[in-house]
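Let's look at chain A:
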Amino acid sequence: MIGVISYLIFFVTVASILSIAVLGLNLQWGNTGLFNGGVAAFIGAGAYGLVILGGTAQPDHLGGYGLFYPLALLGGMIVAGILAWLVGILTMRLRHDYLAIATFGVAVAFENFMRNSDKISGGAKGIRGFERPFEAFIGDPFYFSIGFFIFAMTMLVLVYIFLEKLIRSPFGRLLRAIREDETAAQSLGKNPGSIRLKAFVAGSMIMGLAGGLYATFYAFISPQDILPTLTFQIWAMLIVGGAGNNKGAIAGAFLIWGVWTLSGWGLSRFAPLEAQLYAGTIQYILIGVIIVGMLLWRPQGLFPEKLVVSQTGDRAQS
Partner candidate 1 sequence: MIQHLLDGILVGSILSMGAIGLTMVMHMLRFANFSHAELLSIGAYAALVFDGLFSAILPALATSIGPLSLTWALFLSIFIAMGLTGLSAVLIDMLVFKRIRENGHELSMVFASFGMALIVRNLISLGFGLKTRLYTEDIVFAVRLSDDPLILVKPDQVFVLICALFFMAVLHFVLSRTTFGYTLRAVAENPTLAQVTGIRLSTVIVITWIIGGALAAAAGVFYGLNNQINPVIGRDLVLPIFAATIVGGIGSIYGAVLGGFIVGIAANMALVILPSGYSPAVPFLIILAVLLVRPNGLFGEERT
Partner candidate 2 sequence: MLDIVLKTENIVAGYVKGLPILHNISVSLPRASISVIIGPNGAGKSTLIKAIAGIVPVSSGNIFCGNKCITGMRPDQMGGVGIAYVPQTDNIFRTLTIGQNLDLVLRHAGVEAVERRQVLFEQFPPLSDKRNEKAGALSGGQRQMLAVAMALAVKPEIIMMDEPSAGLSPKAAGEVLQLVRDLADGGASILLVEQNVNQALQFADHCYILAEGQHQIDGKANDLINDPVIGQIYIGGKRMGAA
């Protein structure tokens, strides 16, 4: 029984963290129309940022500043934001497919950099031994996982509320206007370049938050965790859920993560031993088939975008 519960807790915790990343992507793509092909880099920036800033002293590479956890988490988000800002000022004016390629390149380059710069990131073996907040205090790993589960869920709810507020605010209205027709928005006095950059940075910082939580959960980060295929997985979640709809984005994350773990479990349980080595391979094929299948038969996603009306004030009063 405990086994099932702790598995469920694990499942929902990771799903919540992934949901946060998908919400960040939804802000960029669903709400603003920015094609980010390098999601993995921004998740990675948040994760490495957190571990380096908040970790304990490391002998052979950067880090060990032992920053107070919330500050370290924020620091990771800021690292992701700075990366996004640098990439953004170079690429925001590009056509969609160029933007996709350039950001995909960011993810490749980021992973490559982390794998090789032993002095900064610990290289291929990554950074281990992150001291999770309250872990020592709580002691029992089961209770810690419950605690972290609540924390991750809380963060997801906070991010969700933040984004819902944001897209219903005049800022959200502005983003949608840019997505719908940049030229018209510019003729109405808006500066599309700077608004797209803001949305790109904000979305990337949310991905950075997801990365920070991910690294906290596993107390470990390595280049293996931020391979460019991670980007495809996050995209699959958004496509399945329905771009432009935050609830859909979360549902997509839970669904795809569910399919992923369920298929992993099924393979380990029923597939012959020699096929076990290929569990990941089969799972990736599944993800690919889901992406392509959705685009062929239900391109708007399971939960299509609804017309959002951004009015902070109470309509009944007018």
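In this section, a contact is a pair of C-beta atoms (placed from the backbone, for glycine too) under 8 Å apart; a residue touches a chain by one contact, two chains touch by 3 or more; residues count from 1.
Behind the choice of candidates: all candidates are chains of the complex that A comes from, given by their letters.
Owing to the predicted nature of the structure, the values given are computational and were not obtained by experimental measurement.
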Expected hit for chain A (complex, candidates 1 or 2) is 1
If you look only at chain A, which of its residues touch candidate 1 in the complex?
35, 37, 90-91, 94-98, 100-102, 104-106, 108-109, 112-113, 115-116, 228-229, 232, 235-236, 239, 277-278, 281-282, 284-285, 287-292, 295-296, 299
